[in-house]
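All protein chains but one are shown in place.
Right, chain A next:
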Amino acid sequence: MRLTVFLMIVASLKVTAGTYAQSVSLSVKNASLEEVFTEVKKQTGYVFFYEREVLRSTKRVSIQADNLALNAFLSQVFAAQPLDYSIKDKTIFIKRKPLVAEIVQAMQEITGTVRDGDGQALIGVTVKIKGTNTGAVTDAAGRFRINAEQGQVLVVSYIGHETQEVTVSGNDISIVLQPAVSALDETVIIGYGSAIRRTSTGSISTVKSKDIESQPVMDPLAALQGRVPGLVVTTSNGMAGSSFQVRLRGQNSLREEANDPLYVIDGVPFFSEPLNTFTSANGNQSPLASINPSDIERIDILKDADATAIYGSRAANGVVLITTKKGSSGKTKFSFNVNTGGSKVVNMVDMLHTSDYLKMREEALANDDVTPDEDNAPDLVSWDKNAYTDWQKYMIGGTSKLTEARGSVSGGNAQTRFLLSGAFRKETSVMPNEEPFSRGAVHLSADHSSQDGRFNISASVNYSGTKDRSIASDLTSFYNLAPNYPLYDADGAYYWFGNMQNPAAYLLRKSTTRTDNLMANSVIRYTLLPGLNIKTNLGYTNTNMDQVQIYPEATFNPTSNNVGNMSYFGNSKVQSYIVEPQADYQLTLGKGNLQLLAGATWQENQRNINGLTGYGFPSDGLLEDPSAASEVVIRQPAYALYRYTSVFGRATYNWDEKYILNASFRRDGSTRFGPGKRFGNFGAIGAAWVFTNESFLSPSSVLTFGKLRGSYGMTGNDIIGDYAYLESWSSGSYPYDGTIGLSPSRIPNGDYRWEENRKLEFGLELGFLKDRLLFNTNFYRNISGNQLVDFALSPQTGFGSVVANFPAKVLNTGWEFDLTSVNIDKKDFRWSTSFNLSLAKNELKEYPDFENSTYKDTYQVGQSLSIVRGYQFTGIDPETGEATFRDFDGNGTIDEFVDYVTLGETMPAYYGGLQNSLSYKGLTLDFLFQFVKQEGPQLNYGYLSGTYGALANKDLSALDRWQKKGDITHIPKATRLAANANYDLYRLSSGVWGDASFIRLKNISLGYDLSKYTKTWKLSNVRVYASAQNLLTITSYDGFDPETKGLAMPPMKTITAGLQVGF
């Protein structure tokens, strides 16, 4: 009620301000046209232009319009009149309809209007006479003209809407198309356009806001885990804001860092490289952590050549299209959502207790024939032998608190819509200082169409600010501190030994990272002719990261490295703009529909990274003020201007909804390549056959949809960094003999060019039981050639590498299965399941002269790029307790590389997810299991792993160590020698490599709709919910976590509960 009053006030304010609405509210019975005209003029300011005599023999008008768009209103008024009208500027011209000649045949021109449920004219709707080749397309006002006989059936189809059949009766038909309900008739977002899943030729997966919002995650990438076939999203570290590794259909490039997909947000490419000038506890901050997941409407993942080739040189690793939410017309809606919860790490490793630890140490010293003294064994000599600290509990054992609040308001009318939303989220850490990561985000979206629908403008602005208060690095690596290590000495001061870092002192090394991210974009469209649109996409982004990391004096070990205090400062800034003019045209051609698109791109991306290090501050309290430093060193700045230009085009021909052919092309130029090598051509062709639309396959009751599709094409990869072709000198950071010196920047190579990725795909999509059961299978085979590598050089050349193309070929093949099923669909109870499974294989297919190449020790031809090589562990010698290894060349010594075997692959063999959604009355339950079958390094793998018996604790595997002659075991004897060659080999061997598969309850969320109890309070939507992430993990992995592997903060298990209110 109060809302209505508010709106009325707004409406009257509009009138008094002298502006007019473009909609009409009028309720009359049997009024003359002139009376109606007067009222319209009063309400809208539009004047009518006509000769008085045309009004003769017109019918009187009865109409009830409540805030109806002018165009819609007029078409109703004129529907039964022998008059035509047209609108120019603010004048409505009226003239008599041409008299229809009495035509002998019954064929006559039928006109009609197609609108959507909101009364908005739909442009570009295909109207065809069933069983003929005759067709038409609606114009900017949603109108069409077609020659048809009375009684013929018109088939009206439009993207994202249910196809409707209308029998011709009368000569002016008003058609309302309803949005599609079958999953097959949903729109999918593709590059520079949209398509309908039913007839799309490309391979595209979609994750929608419902599934994104239900997960209490910080980063939208985390919401994709387990949901998309072909996509592996791996967190690097469990802390808020940490980065993710994203691999779509495997590793294409030999360069690990050049395998990220292209992210495009609302049509604007997103700069997804980390901006950090130095890392803090969460490593490099994920750039996508700046995006608030609840502002996202949908994420479409483009996979095959057909879908990606329009993005040309950046599409080799797939494209992730993120579309933000937009307003919807109708009643103004308010929505609020708050939730709160907590997180703990999913797992900790069981370590030796002090007594077992000290026993191992004594044994190690005895084995080494060394007498313990305070230098080599303080834990045995000087420290309290009864003390015990569970360091993991101390370092990462806390509970992180999470709070999130969001609010939005949206509304609009047929012509103008808007959405404004804001969100704030704060998440503390599980480390002892509990410093929080917080994010505020604002999202504004607005769009407007002119009255005749020919002009449309939409704009969206996203702003977010994040602040990560943390410490200098992840504390997880302190997990193996000796259990009786004293944090403080007898005087209560920090205790220091040797060159060891005291972890309590380390906590004072605070780090603050602030990020501001502004993304704005606008699309301006004008319809020149029916079916022909021109539009321009404009985008601007500005991302700024400020970092400060302080190192107070007390945090340094005074015995080894007392340098006073110091601070790091860093600032990175990325600004980019993009302009993309486009034209698209749609026409009916024969029995089919042809869509054409052409466009061009200019994109500029400028990156500035500056950093300085300050030393010698008078007080630790001034460490965040660089001007207080007694010495400031400016670190090597980074600067890059990246420009990118292209022309692109696409043609899609859909023959009778049965045969669809799609061809796309792009010519790209990029500054990442040297002169003469900057331009490249990319393209793809895709085809689909909807065989269930063939007449010979009469719609059976079981198989309701079947489509076979295939595509082939070439995309590229330009992730190689900037300027690598340039011969140049850069300045150093420190003055020498009075001037700052210069050094050669790199070994230049002006000859390299795009990496080429050829993608082949076949897909079979089936729908059963009225499409309640949808089954989708893809097979792909992608070959990446012309590999752009940091070609490792012999160090005698002066540099470690040079950027160059190499004729190596990497093959990725795989199968993807995707099943969605509505198991039960009753009035009160609905249960649906979706399941996806991906099998992937990666292979270094060809590598000319591999044996003499720089990769001969890293890769193997015929094996995956993700292999890890090492020694083959053959057990512990029962006599000596030393690890033994297979000596391949039989020369009596175990040699690096020569005696290596492939330990395994880090890339998963198969992976997927299983989701169930249940709703009973107001109660909803969703849960997703993620599963990954893979291998990986175990806890004691790698150079950071110390011997059993070094001055560092070990996990419980130490209990199985060799202790005396004759012991049969798989764990080496205790020794304290860090350089023990035998352990050097062991920690890189198959003895510490193994299974890292897991099944994880990725998300479970439970909601209850309270609306029916709250109706009396005018609250249209009240919902309480609880959600949990990573609640349960089933794995046999022996380290912290099989996803993060190694010594990184394990992922968090998070439980939140919240309330959502809307009115």
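By our rule, contacts are C-beta pairs under 8 Å (C-beta built on N, C-alpha and C of every residue); 3 or more make two chains touch, one makes a residue touch a chain; residues count from 1.
Heads up, the rule we're going with is that contacts and distances are computed from a predicted model.
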Have a look at "2Fe-2S ferredoxin", "Heme exporter protein B", "Membrane protein" or "RNA polymerase, sigma subunit, ECF family" and point out the UniProt protein name belonging to the hidden chain. "Membrane protein"
Going by the contact rule already stated, which one of A:532, A:594 or A:1047 would touch the omitted chain in the full complex? A:532
One chain is left out of this view; which of A:297, A:620 or A:895 touches it in the full complex? A:895
Touching the hidden chain, out of A:631, A:694, A:879 or A:960, is A:631
Taking the entire complex into account, which one of A:723, A:962 or A:1025 touches the absent chain? A:723
Chain not shown, touching residues in chain A: 374-376, 498-499, 528-529, 532, 558-560, 562-564, 566, 581, 583, 598, 600, 602, 614-616, 629-631, 633, 636-641, 643-647, 669-671, 675, 678-679, 722-723, 726-745, 747, 792-800, 802, 852, 854, 856-857, 893, 895-898, 976-979, 981
